[in-house]
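A single protein chain has been omitted from the complex, and every remaining protein chain is retained in its original position.
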Amino acid sequence: MKEKSSVFSRFGDKKNRGRLMSFALVIIAYIAVEVLLKTGSLGSMFSSLLVPITCYVVAAIGLNLNVGISGELNLGQAGFMSVGAFCGICVSGILAGSITAGIPRLIIAIICGAVLAAVFGFLIGIPVLKLQGDYLAIVTLAFGQIIKSIFMNAYIGIDTEGLHFSFVESNFKLQPGGKMLLNGPMGATGTQKIANFTIGTVLVIVALLVVYNLMFSRSGRAIMAARDNRIAAESVGIPISRTKMLAFVTSAALAGAAGALYGLNYSTLVPNKFDFNTSILILVYVVLGGLGNMTGTIISTVVLILLPELLRSLQDYRMLIYAVVLILIMLVTNNEWLMTKWKSLFSGKAKGGA
Amino acid sequence: MQFLSYLINGLGLGSVYAIIALGYTMVYGIAKMLNFAHGDIIMIGAYIAFFALTKFALPFPLAVLAAIAVCTMLGVLIERLAYKPLRQAPSLAVLITAIGVSYFLQNGAQILWSSSSKVFPSVISTGSISLGSASVSYLTLLTIATCIVVMICLTLFINRTKTGSAMRACSEDKGASMLMGINVNMIISITFAIGSGLAAIASVLLASTYPSVYPTMGSMPGIKAFTAAVFGGIGSIPGAFIGGLLLGIIEIFAKAYISTQLSDAIVFGVLIVILLIKPTGLLGKKINVKV
Partner (left out) sequence: MKKMFKTSLAVAMSVCMAAALTACGGSGSASSSAPADSGAAAETTESADTGAKIKIGGSGPLTGPAAVYGQAVKNAAEIAVEEVNAKGGLQFELNMQDDAHDPEKAVTAYGVLKDWGMQVSLATVTSAPGAAVSPSYAEDKIFAITPSGSSTSVIFADPDNLSGAFGNVFQMCFTDPNQGTASADYISGHADLGSKVAIIYKNDDNYSKGIHDTFVAEAAAKSLAVVYEGTFDDSNAQDFTVQLGKAQEAGADILFLPIYYDPASLILTQANGMGYKPTFFGVDGMDGILGLEGFDTSLAEGVYLLTPFSADATDELTVNFVNKYKEKFGEVPNQFAADAYDCIYAIAQACEAAGVTADMSSADICAKLVEQFTSMTFSGLTGSEMTWNANGEVTKSPKAVVIQNGVYVGVED
């Protein structure tokens, strides 16, 4: 109980200004977007990006817990998103008959997606967390690929006789009128689009609450201690594997929730969507936003999703420009000389104002 | 005997992976960074060789040299412009920059040379020799031979030359090497040059075996070769060689005897099992952390 209230009770002190900022940012952004939506001044393009942005933000927050706080490079976050997405789609498809209202079904789907992804996270975490550094990274990559392969070969359908599941397509027959929930490499088609931006925003806030609670709890400090010096942490009796596992599973669960929301935002979803490139994309959001910095992650995710869309007028050159911008940002933000200049510029301005 | 032909084809595919993995592993060993743009350098090499052969009608050896020259220069240029300023930055920042470079090369190639694939001319003899009922093309044998030659040359270079020992010193301890008067920046540039040159050789072999040249052709072999490098123990040159060959053989056998649909899952599954048994890859060094 103490842990739960801590997030709010600590808003006052200076150390937690960052946390306050991230919540404020999300809520202000939400209100601004809702106002724009209601007045109809937000174009179709931006409206269509709202839900995916929240999905990627949640997945990136989860990954930041893993990479930034726990210090483990995870190259398979998209795999957990895909577990959540297909689980969410199946749950929603199964419940479509019994729960017609979209919102409760969406929430159940998201919870199921998160739970299943957490289970996957736990199972994968057992071998993965035995490794370190780049070896750990490559194993997460490998699991991401394996999860993709599994979904490419999974056939799930529902008909009057109940739920059917198979890994061999030729064995798979549905009664007439049955519905394929997951059709191997063709993925899920004809999904009811029940995701919406409000639920997405709520999910972002929940993700922030979960991550901050973990970060500033006893386990969180243990995780960070293990990241900074594994041996020292071990020597003072911190159970390294258990703390790292906690972060890994939480991260997977958040990715699963994000995936479920994502899957239910489109009428079709193919397993190929969650490939290595998507994992890398989420990693880019995290690194650019700052390791361990959740507000930064949110901002960088939004910016990097909007950037290629805003560059559409450049036609074929847009991804080239995107690449250049990505390289330049990394070069500039890691350049000491430029950074000191930048800072002096800011402090100078502040003095002038005061 | 189909088994034999699968084995040799696996070795052929593995040899290509091995040459690419050598580039990965060398750069990792010395610069301690994962160069995700390595696969795209292969793509550039393939395009250069393609144009050298078709537009400029150069003889094959000259075309290979042109590809090597361009890739080497490109590798050094990328290192100077994109990676060198980040020498002190956290390794993830360099990783993201490498991804940026990879996007840049892919999209640049698409704009320059269009997205439609080009068919690499078959300059290497297309015949095959028969082994019982199975047959193996000369190209596959040439690929395997090239890989072995490259491997031997590289090992000799690393172990017998002054630059080679400077490289080994850098990979052990950069600070100490600098104190010993080794120009570390120079060594890193040379490493990139060699790695990119190897990528060019791999590109010609890859494009000859699978004669389709397109802007994203390098990414999948790149990931597989990265896997191979980790397989063998990243940073270890013989490790990358063995890792590459093993990966090729496992991939072909998985396709042949288990399932073409699950071959990737099997390859990565084997990788996970190996890493669980030997957490630093087959030939990787166990680094003891000092307290």
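Order of writing sets the chain letters: A and B. Residues in each chain are counted from 1.
Heads up, the rule we're going with is that a contact is a pair of C-beta atoms (placed from the backbone, for glycine too) under 8 Å apart; a residue touches a chain by one contact, two chains touch by 3 or more.
These figures come from a predicted structure and were not determined experimentally.
> I'm checking contacts with the chain that's been left out. Which of A:Leu20, A:Leu174, A:Ile240 or A:Val324 qualifies?
Reading the full complex, the residue touching the unseen chain is A:Leu174.
> Looking at A:Leu20, A:Ile150 or A:Leu306, which makes contact with the chain not pictured?
Considering all chains, including the one not shown, the answer is A:Leu306.
> In the complete complex, which positions of chain B touch the hidden chain?
That gives, for chain B, the contact residues 2, 5-6, 9, 13, 50, 54, 90, 107, 110, 114-122, 126, 128, 130, 134-135, 137, 139, 206, 209-212, 214-216, 220-221, 223, 251-252, 255-256, 260-261, 263-264.
> Hey, which chain A residues sit against the chain that's not shown?
36, 41-49, 52, 145, 152, 157, 174, 176-180, 183-187, 189-190, 193, 266-273, 275, 288-291, 293, 295-296, 299-300, 302-303, 306-307, 309-310, 312-313, 315-316, 318-319, 329, 332-334, 336, 339, 342-343, 346
Convention: only the chains that are shown with their structure count from here on.
> Quick check: how many Å separate the C-alpha centres of chain A and chain B?
One centre to the other, that is 32 Å.
> Given the complex with chain A, which residues does chain B contribute to the contact?
Residues 28, 34, 82, 85-86, 88-90, 92-97, 99-104, 106-108, 110-111, 223, 226-227, 230, 234, 261-262, 264-265, 268-269, 271-272, 275-276, 279-281, 289, 291 of chain B touch chain A in their complex.
> Would you pull the chain A residues touching chain B in the complex into a rising list?
67, 73, 127, 130-132, 134-135, 138-139, 141-143, 145-146, 148-150, 152-153, 230-232, 276, 280, 283-284, 287-288, 291, 316-317, 319-320, 322-324, 326-327, 330-331, 333-336
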